[in-house]
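Supplied in structure tokens, the structure appears directly below.
Note that this complex is displayed minus one protein chain, with the remaining chains in position.
In this document, chain identifiers A and B correspond to the written order of the chains, with residue numbering beginning at 1 in each.
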Amino acid sequence: MSRYFTDEHEWIDVEGNTATVGITDYAQSQLGDIVFAEVPAVGATLSKGGDAAVVESVKAASDVYAPVSGMVSEGNDALAEDPALVNTDPEGAGWFFKIELDDLSELDGLMDAAAYKAFVDSL
Amino acid sequence: MSTVNASGWRPEIVESDVMTPSTYTGNRALMLEEALIFEIGDAHTTGVDLDAAPMVQSRLGGLERNRGIGLPGLSEPQTVRHYTRLSRQNYGIDLGFFPLGSCTMKHNPRLNEKVARMKGFADVHPLQPKETVQGALQVINELAFWLIELTGMHGVAMAPKAGAHGELCGMLCIKAALEARGEDRKVVLVPESAHGTNPATAAFAGFSVEDIPATPEGRVDVAALKARLGPDVAAVMITNPNTCGLFEPDLKTISDAVHAAGGYVYCDGANFNAIVGKVRPGDLGVDAMHINLHKTFSTPHGGGGPGSGPVVLSAALSAFAPLPYTARTADGVIHLIEEADAEAFETTHFGAPLNSFGRMTAFHGQMGMFTRALSYIMSHGADGLKQVAEDAVLNANYILRSLEDTLEAPFAASGPCMHEALFTDNGLAEGFSTLDIAKGLIDEGFHPMTVYFPLVVHGAMLVEPTETESKAALDQFIGALRSVANRAKQGDPALKTAPHFAPRRRLDETLAARKPQLVWKEAELPVAAE
Partner (left out) sequence: MRYLPLTPSDRQAMLATVGANTVDDLFIDVPEEARLSGPIAGLPMHASEMAVERHFASMASKNMAAGDHPFFLGAGAYKHHVPASVDHLIQRGEFLTAYTPYQPEIAQGTLQMLFEFQTQVARLLGCDVANASMYDGSTACWEAIGMAGRITKRKKAVLSSGLHPHYVNVAKTMAHFTGDTLETALPMLDADVGFATLADSIDAETSCVVVQYPDILGRIGDMTALAERCHAAGALLIAVVTEPVALGAIKSPGEMGADIVVGEGQSIGVGLQFGGPYVGLFACKEKFVRQMPGRLCGETVDAEGKRGFVLTLSTREQHIRREKATSNICTNSGLCALAFSVHMSLLGERGLRDLAALNHAKAVQAAERLTQIPGVSLINNSFFNEFTLKLPSNARDAVHRLAEKKVLGGVSLGRLYPGISALENGLLVAVTEVVTDEDIETFAALLQEVL
């Protein structure tokens, strides 16, 4: 399994053709207390860079973009009940959705952990 | 500093919190805790005595209510006490300085309240025959006249219910005018410093929104704006004075460029207080501007409304104004022009054939605000209104120059501000921000300034004193803000937990948003013994 990152602060774990997507620890720390997360419906078709999910703190609302194109195979229903998971475990239990990749080559432009760390440090 | 507190009393006479006894009731002398009406009242109590209904055969179509509603009733003394206690947990202009930037919290004259309550205005139905409401129509007409004269515009739409509704009215006039020209322009340019209502309104009216950046001096980037103009741009929405408290000196240049490119200029008039009687938007090429009667013209904010947002319009847009409108004809009779009359009523009132875009509210706008605003305007007159702008601007500059040594004032070097002074939280101790300063001001007995707006500076604090504050009041505020700012620079931990003396400490907004409790949930009301 490999983990990639985007410059919109999403992480993406890829296993075979399935990818799990969430927002990074840096992103959650910038947003503050997450009060609401809306994940895409199963079966929804996402295109890379398009709106995929919504995450809200008390005073801010952000769109989560699809890091890759594909069809949503699962949404994290636990976030509806406990959106704080995005704060407490952003890169684990606070995942947003799983997606079946259309095109593995879309991963090529994404960052690895070291590159993302350097990117965050530069902000 | 003898003006700070002439009585000499200081809260620190209480030696420590340990010495503060708790009370049986939770009350603290004049500050009384108050339960919800659902906890006080019950379904059988009522504070209203009514005649018994005569016996008749019901004609309700078999839909009689047969379940309880869950509405508690209170006797009149309970009611008066409940709302009086609640009121005391509120800050208002009547109590003290309310320097909320962009909101123009000025004194609300009580004469306005008195005239609005005259039965000839307060107790008149909107659909009465027009011959029975000539005085009400006269109020609308006289206020319209003043608004046109004060802005140098061509016409005015009186129907909009508040500022954002006025923005919508103006943008719909623009859309209607474009339609009449057979053009389908989709893009509205909005500076990034704009009020959130601007982009929201443009989107609500079916436009797409593009941002225009600000310059380092806090003004619209004219070059960027001009570069973006083209056949797809319907309008530019500009706030002048802008939300950084600065006049946009290039507005006329911008207007000319927008017009040359076939677009229209919408001006957000929220900050009209700074320039009323000093400069007329009509002379700067504006096509539409809403006027918040509840800001510049002193109608009370009422804890969040009602407002009123008449829109002054250029000759190019006047013909598209919404129904209904009033106009005085040559014979001196004032007409209310509704759907029924719009076609038949050939008038030169707007200098062009009528081509109204339709109706945007039931009836004819916020009459109760019109009476109040007209009363305010007549009280001031042309000379007083000019003085209003001058004093408002002088007060703001006095605050800016008195505090720029203590708080970062990002645009202080840009010259004088208009009616509001902008500061930031740059330079505070680690972990301290605008929010802490705001909450510290609450303990000092002030309503905080507008915080975190405009978005173009980090940690914004926008202070709008208005003209109705005395120099002594300003001096006390300046001293208090300086003191709080210095505590924030020194990292005073007590500031992080402020306010300490308000009816409530900091409230958990995260909890409120994660588990929304928007209504009282107990299903059953207490039942009084019969």
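Following the convention adopted for this analysis, a contact is a pair of C-beta atoms (placed from the backbone, for glycine too) under 8 Å apart; a residue touches a chain by one contact, two chains touch by 3 or more.
None of the values given here were measured: they were computed from a predicted structure.
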**Request:** List the displayed chains that the omitted chain touches in the full complex.
**Result:** A, B
**Asked** With respect to the chain omitted from the figure, which of B:262, B:479 or B:503 is a touching residue?
**Response** B:503
**Complete:** Per the whole complex, from B:180, B:203 or B:413 the residue touching the absent chain is B:203
**Prompt:** For subunit A, which residues touch the unseen chain?
**Reply:** 36, 56-61
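By definition in this document, only the chains that are shown with their structure count from here on.
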**Prompt:** CA centre of subunit A versus CA centre of subunit B: separation in Å?
**Reply:** 39
**Complete:** Touching subunit B in the complex, subunit A uses residues 33, 35-36, 56-59, 83-84
**Prompt:** Which residues of subunit B touch subunit A in their complex?
**Reply:** 452, 509-510, 513-514
